[in-house]
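Excluded from the complex is one protein chain; the other protein chains are retained at their positions.
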Amino acid sequence: MQTEDYVPQPVPFVSPPKWHLAHTTWFFEEFILKEYLPGYNVFNPDFSFLFNSYYNNVGKRVLRTNRGAITRPATSKIIEYRHYVDMHMELLLQMKASEPHFHDLIELGLNHEQQHQELLLTDIKYILSCNPISPVYNEEIQWEDQQNESSGFLTIPEGVYGIGFEDVGFCFDNEMGRHKVYLHQFEIANSLVTNAQYLEFINAGGYENFNYWLDEGWSWVNENKINAPLYWHKTDEGWQHFTLSGMQNLNPNAIVTHISFYEASAFAQWKKMRLPTEFEWEVASLQLDWGKRWEWTYSAYLPYPGFCRAEGAIGEYNGKFMINQMVLRGGSCATSAHHTRSTYRNFFHPEERWQFNGIRLVKI
Amino acid sequence: MQTEDYVPQPVPFVSPPKWHLAHTTWFFEEFILKEYLPGYNVFNPDFSFLFNSYYNNVGKRVLRTNRGAITRPATSKIIEYRHYVDMHMELLLQMKASEPHFHDLIELGLNHEQQHQELLLTDIKYILSCNPISPVYNEEIQWEDQQNESSGFLTIPEGVYGIGFEDVGFCFDNEMGRHKVYLHQFEIANSLVTNAQYLEFINAGGYENFNYWLDEGWSWVNENKINAPLYWHKTDEGWQHFTLSGMQNLNPNAIVTHISFYEASAFAQWKKMRLPTEFEWEVASLQLDWGKRWEWTYSAYLPYPGFCRAEGAIGEYNGKFMINQMVLRGGSCATSAHHTRSTYRNFFHPEERWQFNGIRLVKI
Amino acid sequence: MQTEDYVPQPVPFVSPPKWHLAHTTWFFEEFILKEYLPGYNVFNPDFSFLFNSYYNNVGKRVLRTNRGAITRPATSKIIEYRHYVDMHMELLLQMKASEPHFHDLIELGLNHEQQHQELLLTDIKYILSCNPISPVYNEEIQWEDQQNESSGFLTIPEGVYGIGFEDVGFCFDNEMGRHKVYLHQFEIANSLVTNAQYLEFINAGGYENFNYWLDEGWSWVNENKINAPLYWHKTDEGWQHFTLSGMQNLNPNAIVTHISFYEASAFAQWKKMRLPTEFEWEVASLQLDWGKRWEWTYSAYLPYPGFCRAEGAIGEYNGKFMINQMVLRGGSCATSAHHTRSTYRNFFHPEERWQFNGIRLVKI
Partner (left out) sequence: MQTEDYVPQPVPFVSPPKWHLAHTTWFFEEFILKEYLPGYNVFNPDFSFLFNSYYNNVGKRVLRTNRGAITRPATSKIIEYRHYVDMHMELLLQMKASEPHFHDLIELGLNHEQQHQELLLTDIKYILSCNPISPVYNEEIQWEDQQNESSGFLTIPEGVYGIGFEDVGFCFDNEMGRHKVYLHQFEIANSLVTNAQYLEFINAGGYENFNYWLDEGWSWVNENKINAPLYWHKTDEGWQHFTLSGMQNLNPNAIVTHISFYEASAFAQWKKMRLPTEFEWEVASLQLDWGKRWEWTYSAYLPYPGFCRAEGAIGEYNGKFMINQMVLRGGSCATSAHHTRSTYRNFFHPEERWQFNGIRLVKI
């Protein structure tokens, strides 16, 4: 990484790396230090405005689409900010180690930061891909080469199942409200779709046949001239793809990634199969090998029974996004260790594909 | 109605009345007469191109957004077309009355036409509302004045319930696949939200407080400067609204209508209640008085277990729209008699509000 | 024409025919009858709002881009309005025939109406062209077949020339301010570019070679996928074009029309010639055969020395449009007889091409 790489926001859904560094720090300052550390002086009063992401309750903030124009504070100043906040967090923990009432917020802040660690990597990948010279982020990262370790299908019998978090430890509010669902019997793949399988779909004219596509997916394909996963390039030497270790030949045995829900759904339709619901996935997950790709489900991101938005800024974390997005389950190569779990609900719009997502099929 | 009213398409989601008349006729010609009536001559070979709505399998078609520029054929020619097709349908029925294999298509064509009858009325309302002089469509239509006939809440106990069509007679493919769901106990209102109740929300600053809104709903409110239901106008004499019988004073006791999902959801949030899921609605509906407004549910429009798109053009009827839309249940004042039922699934994007839709609440 | 043809506004720069009929009538009512006919009752008080085009001084008005959604008043009602206003204009003239102070306004109203007569025809052509079935407006109009009656080049010597109106009779304010310009010697074509010559440009790759184009013209070509004049269609039987008498084979000997300034300029660049300035054109025009096509000049539409916008609504007629438009000189097949003259200045944006415009070249 060079300092310049920390700055741009090439598309609205990608944030500048320097913004991620500052925003995750801001979370601890805004919600914990200002509240619980007596006599705490904020590092810089402008930062509250600059690095609020979407918390309307916290006050005015920079428009999301303008983040790439904000060059100050410099990255080095943000690193200082991180050290300052880290130091005060340590102080707070020493002073009040036995007081549990803000431990929940610290846990939330850490999980929040882990989410941004993943975004940081996928955003860096996107930013570097905008350079026509295909720079290398890290030679050693070979995530796009990961392969399946299982095959075949798993049968889950009909019945009433429990859904949602009931463990001890941390979970997000969107996983809570343990409740029952009735599932009919289904057969779910033990493996994810591979590049070779996806190439078959491409070569069979998958991107040219409207019958496989949802109507809005078909418009998306045509308006954006989509004909392959994100980062794929057809060259005279065959298919290549941009990775965090630069431009590489496509490995047919690896698991396909960087596909939208629309593409996942079209692929399933072409295979005369379907995507699992998030409930089927959660029930089956205990017997599946997962964690290399976020897996698209055919479930919209909706509240569980009894879900209720918390009061104030913390209540803005999840609930207000419960429209027009699809649930992904599992976790990916870019997810922090121990961050995800069977009940974890990730969500993106159906056209988004810059995450390391994949496809798992269910028989019809 | 004057001839001019049959022409415009003021926004992409509203079709010209003359187009509705031609398109519903085309359905019978394209899918039944061309297939089953020996020696049938199409009325005009251009019409297949002109009046195809969204069936990619039938061939090229006019872009949906350009319908308002197509002045020919004239409305009178389309009426001729209807008579021609009606006459040949009668002929077909006489000749082949005992042959059941195309009866399903006739039933589908009739139900399709009923759907367009409702759209015709809501589209006419929208078109007339674009005239600054507020013309009257029909003095006698007083739909916006309809009131609730019940009150209070109904409790539905926890348990496994059957969902989907299992009756005899017609239903759409999206209702099929009778299956079981598990519902937790809930309490659902016997009445729909009224204008008076909605005015309370407005007067309480409902449109100015982001805490009530989904994030994309809040953007929609701000970008479009929304501050009341569609067709409402604040005048010096109080609130008025445009109706099919012209501009009228708002009746506080009537059931609110022309609200988007975003508004329904914000209203529920303000009331510290929620919208029902489509499954809760279906189970409760047998004990509810419904049919005056389409009722927004907090269920996304998704396939039922086992749903499978039919091959060919008929398969495009429903399945390809199962993304980014929310389910409405019930039926409205503008729905054809006997067209709807407890299992009927209507669907619109969350910002759409030119249908006669309403809000029913469930306690949290 | 059918009633339906009077309604649409397929693109913002095309107005509905019914609007033209009403707006030209409104001009007489608003600026003459309301002012000078004692006791005049306006036909309908809403019309002032509905049929104001761009006169901010007259009050609020319908947004230009929404004209196609306004179906009321019906065309028949507008015809009534015209008769009503005509009748009162006759009355006014009888009563006050000898009073000259409003004669100027009547003359302006008549010239205004003649301008709209031309727009009416070009707008009707555009509207009918949106019908995939290529309707015929009038079999007898053969304007697109007009040919040159002269050839060769005319030399105009260097010197000081007078520019602008100095005749008796009517002219627009943008022609006034007779003034001197210095012209260097130039040679201007006696004939306009023909379809055959323009086809040579197309066949020589004129639309694919950026060297011929202005930078914004090249963007316009690529963004709109332009590869021929408006209304031209390449078919298996050769080039056809849509005309007021329906779809016709292209006549190579006829004068090319429906080209933008960008195309005229690119054609000239390819020919290693240039377009005349409006001053060169005006000076040469006395010796030229002109009047079949509006002719693009390489002069921007700017005020003459001493030009001054009149106070009030009449001052909005011309002056406020003097930016971002290019001057056309001459007149076209669609121009009313006796409406144009050597000093007449027409003006359009460089991408507009639905008028009957053409190309006259000057040697470099």
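Labels for the chains are A, B and C, by order of writing; each one numbers its residues from 1.
Definition applied: a contact is a pair of C-beta atoms (placed from the backbone, for glycine too) under 8 Å apart; a residue touches a chain by one contact, two chains touch by 3 or more.
Because the structure is a prediction, the values reported are computed rather than measured.
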{"item": "Shown chains that the omitted chain touches within the full complex", "value": "A, C"}
{"item": "Of C:79, C:105, C:247 or C:322, the one touching the omitted chain in the full complex", "value": "C:322"}
{"item": "Residue, one of A:68, A:159, A:177 or A:315, that touches the chain absent here", "value": "A:68"}
{"item": "Residue in contact with the excluded chain [from A:33, A:85, A:108 or A:127]", "value": "A:127"}
{"item": "Absent-chain interface as seen on chain A, which is shown", "value": "2-8, 10, 18, 46, 49-50, 62, 66, 68-75, 127-128, 130-133, 135"}
{"item": "Hidden partner interface residues of chain C, rising order", "value": "54, 56-57, 160, 179-182, 184, 186, 210-211, 213-218, 261-262, 265, 269, 274, 298-300, 302-303, 305-306, 308-309, 315, 320-324, 350, 364"}
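Heads up, the rule we're going with is that only the chains that are shown with their structure count from here on.
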{"item": "Chain contact graph, described as a line, ring, star, complete graph or other shape", "value": "line"}
{"item": "Size of the rotation, in steps of 5 degrees, that lays the CA trace of chain A over chain B", "value": "180"}
{"item": "Identity of the chain that, by mean CA position, is farthest from chain A", "value": "C"}
{"item": "Between chain C and chain A, distance of the C-alpha-averaged centres to the nearest whole Å", "value": "56"}
{"item": "Chain centre separation in whole Å, for chain B relative to chain A (CA means)", "value": "35"}
{"item": "Computed distance of Cα centres, chain C from chain B, in Å", "value": "44"}
